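Beneath this line is the structure, given in structure tokens, with notes to follow.
One protein chain is absent from this view; the other protein chains keep their places.
Right, subunit A next:
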């Protein structure tokens, strides 16, 4: 059971987690540039600090120092708030991700999560779905046709893939019997009984189809290549954030990368056992390390996809969601439910 923490301690945990997330986002950009450079036989950033490690800071200073342009025809208030929506919703989603159980630090019982909501998994999906308002409102407020087209694409794409994303998780919910991310993680920290083989009960093993579909939908939900239609630079200049510059643009940038990190943390918790790994029972620090390693693996996968695959055509994108992924994910739910019933002895 989670310990009863005083409120200030909860704020400390939240403060630490969110700041680590922000720094993680900054270094995600460095990681992406380095990995992409390696895959394309380039060097990537090298001038700023050793191995270009100070590049994110240089980028940040550059973005803050640029001129803040607002188009004359823009809807000023909406234009101002739209980037904040995507940034705030992205960062708030991390509140339900468990980084471990309850541990004792300096004599105080500390929960290694901000809150254990009983609908935690749906909470992440809900904030993901609010985040799209940042895109479509920003696109509308820019009073630019390229932006508007990007916003319309984002709206249709996110609504379609949200359904896939949510349904892909239904199988996981059925097996774990809970919507709380902490309980889903605890369910996976048992052993799968397969005779001589002792495998961890990670849901990637029992729900492989759901995992693959989740990964595809997650890439589309975060508007990343090859599903980055809303900001397709070959057709739409840069889509919904064409008119944004300086720190307003950086909020979109922050939001996109934090979204990627949160979705990866979420996937690691749901499908890869969260903090589960060798030695994680004894040392909670090791558990956090395992979770971060799994997250980095997912982030590497994102970058890998971006360097490998060309962008989808818009009708292909929609066709895949509704004609391929939706039937597959429904099939997954039916099969999982049936196996669950047979296992409980309620059928046959």
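In this text, a residue touches a chain if its C-beta (ideal position, glycine included) is under 8 Å from a C-beta of that chain, and two chains touch if they have at least 3 such contacts; residues count from 1.
Throughout what follows, contacts and distances are computed from a predicted model.
S.K.: Name the absent chain as its UniProt record does, using one of the following: "Phosphoribosylformylglycinamidine synthase subunit PurS", "Putative spermidine/putrescine transport system permease protein", "RNA polymerase sigma-70 factor (ECF subfamily)" or "NADH-quinone oxidoreductase subunit J".
M.R.: Going by UniProt, the chain not displayed is called "NADH-quinone oxidoreductase subunit J".
S.K.: Using the touch definition from the top, which of A:112, A:132, A:229 or A:254 touches the missing chain?
M.R.: A:132
S.K.: Considering the whole complex, which of A:18, A:36, A:54 or A:78 touches the chain not shown?
M.R.: If we include the chain that is not displayed, A:78 is the one touching it.
S.K.: Just name the one of A:22, A:103 or A:152 that touches the chain not displayed here.
M.R.: With A:22, A:103 or A:152 as choices, the missing chain is touched by A:152.
S.K.: Can you list, in ascending order, the subunit A residues touching the missing chain?
M.R.: Residue positions of subunit A that touch the missing chain: 75, 78, 117-119, 122-123, 125-130, 132-133, 136-137, 139-140, 148, 151-152, 155-156, 158-159, 162-163, 166, 179, 313, 315.
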